[in-house]
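Report on the following structure.
Presenting chain A:
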Amino acid sequence: MKRFIQVISSVLLMTFLSTAAFAAKTDITLGMALEPPNLDPTGGAAAAIDEVVYANIFEGLTRFGSDGSVNPALASAWDIENDGTRYVFNLRPGVKFHDGAEFTAEDVKFSLDRARGEDSTNAQKALFANIAEVEVIDDHTVALNLTNADGNLLFNLAWGDAIILDPASADKAATDPVGTGPFKFSNWVQGDRIEIVRNDDYWGESVALEKATFKFISDPTAAFAALMAGDVDAFPNYPAPENLPQLEADPRFSVVLGSTEGETILSMNNKSEALSDMRVREAISHAIDRQAVIDGAMFGYGTPIGSHFAPHHPSYIDLTGNATFDPEAARAMLKEAGYIDDLTLSLKLPPPAYARRGGEIIASQLREVGIDTEIENVEWAQWLEQVFKGKDYDLTIVSHTEPLDIGIYARDDYYFQYDNDDFNGLISAFNKETDPERRDVMLKQAQTMVSEDYVNGYLFQLAKTGVANSKINGLWENQPTQANDLTGVYWSE
Partner candidate 1 sequence: MAATTKSRFRNLVPGAVLVCIFFGAAVLSFFYTPFDVEKFNIAQRMLRPDAVHWLGTDHFGRDILSMLMVGARTSLAVAFVAVSIGIVVGVPLGLMAASYRGRWLDELIMRGNDLVFAFPALVIAIMITAVFGPSAVNAIIAIGIFNIPVFARLTRGAALGIWNREFILAARVAGKNSVRISVEHILPNILNLLIVQGTIQFSLGILAEAGLSYVGLGAQPPTPSWGRMLADSQTLTNLAPHLALFPGMVIVLSVLGLNLLGDGLRDWLDPRLRRE
Partner candidate 2 sequence: MPLLTLNAVAVSIHDTAILKNLNTTLDAGQVMGVIGESGSGKSMMALAIMGLLPQGSALTGQILFDDVALNELTEKARCQICGDDIGMVFQEPMTALNPVHTIGQQVIECIRLHQPISRAAATALASETLSRCGLPSDQFPLSRYPHELSGGQRQRVVIAMAVALKPKLLIADEPTTALDVTTQAEILDLLCSLQQEDDMALMLISHDLAVVASMADTVVVMKEGVIVEQGDIEPVFTQLEHPYTRALFKASDHTPPRTAPNHRALVNHSAQSESPLLEVKDLVVAYRVPGRGWFSRANTFRAVDQMSFSVNAGESVGLVGESGCGKSTLTRAVLGLMPVASGRILINGTHIDEGRHVLKQVQVVFQDPYGSFNPRHKVARLIAEPLNVLETQPTRRERDRQVVSILEDVGLLSSDADKYIHEFSGGQRQRIAIARALITRPALIVLDEAVSALDVSVRATVLDLLASLATAYGLAYLFISHDLSVVRNVTDRVLVMQSGQLVEQGDTQSVLDHPTHDYTQRLVASVPRLPEYAHAAIDTL
């Protein structure tokens, strides 16, 4: 077998040398694990939608930078008035939709009203809950009047679900998206690929790539094969970390490790019979060897976390100490809680490798402290039905990929069924707060609270493991939101 690998790599090396001298390419093929169900980010939750259209085809008033910062986009500047309850945006002039339509304040009003309206099918409707009125001042000025002061507004408007559509083409967005971005939608071979091409009269500085193809490869082996065979140039979220060392060793590829907003947690049903007892939850947290999970499931890629918070965020505090790996302690606590080798919990695992593999490892670790688990692998649809909606579960493993989403702990009837009035109070206060310092403090409190209540088992921050041809530059390193922003991407000679 060793020889076999050597043969492969030597062959690869040769092909590399032979393909070394080429003029700079202006087209790129990106691999994606999941195919978007449609291309309207305001009409579906699937991350894959944003991964294709965000910042490429569609733009919002604000947008995320690769470091997570919120930057101007269609809005060139804004003023905050009435101590945070009114935002006035100056829109960029001379912006055109791909179909030639002029971009005006009316479009903004239309889009935001559409998103928050009665029959809205926007997956993140909550983001706009706080908007009382969208007020068109003139063609290039629009104001948002809020019910309460909202420190998150600019941040919220940067989400893919808040992009601006043209009333004329909005309905076709699902299959024929028309936006203001640097790329135009050109072709979709369902089940195989989506192609976008450069938008030559883009308002911003024009992009280097003339054409980009998103190829959908769900099977990790296939993904590896596709990279090796040169069928795809890059895989921004490479689905099989186990192959990364090999790819790193390969001069044709550069492996980019970055952070995502994905807090990967062992969610616990805080209202289920056994888990309503905090001692049990704490025991479980101590029974888990995070590093083993990270190594076994993610092959070492991932940062341990102690709370529901992203390490790269300025307000992050390391709380991993609250749940150190300590089987003895775990046993003791279980005993205290009255369970001696007689606790059986259901563990429902959605498709991603972190859940399926991680689940098996955690199951074996729990077995060590005397907790039996009934593993059930579920498809996402079932997961939503049974776990997320039905709360028919004890344990599950999910990565929560929305940015700064610790607020979900305050939602009543959210699937962990955590309810803690102090925490709810804290969050609602935080949402109103606009002062950075106090927001920072509040976030730190929130982290500590959920960590010390052992609401869930906090495992690790999902790493963004991107693989790309080493001659490609400008792909996002981190993933503040689900996106493959191609504006800055170019091939070096």
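With respect to how the candidates were assembled, all candidates are chains of the complex that A comes from, given by their letters.
The definition used in the following text is that a residue touches a chain if its C-beta (ideal position, glycine included) is under 8 Å from a C-beta of that chain, and two chains touch if they have at least 3 such contacts; residues count from 1.
In this text, all values refer to a predicted model and were calculated from it rather than measured experimentally.
**Q** Looking at this complex, which of 1 or 2 sits next to chain A and touches it?
**A** Result for chain A: touching candidate is 1.
**Q** Report the residues of chain A in contact with candidate 1 in the complex, numbered from low to high.
**A** 1-2, 4-5, 8, 219-221, 224-225, 228, 240, 242-243, 246, 292, 295-296, 351, 353, 356-357, 359-361, 363-365, 367, 375-379, 382
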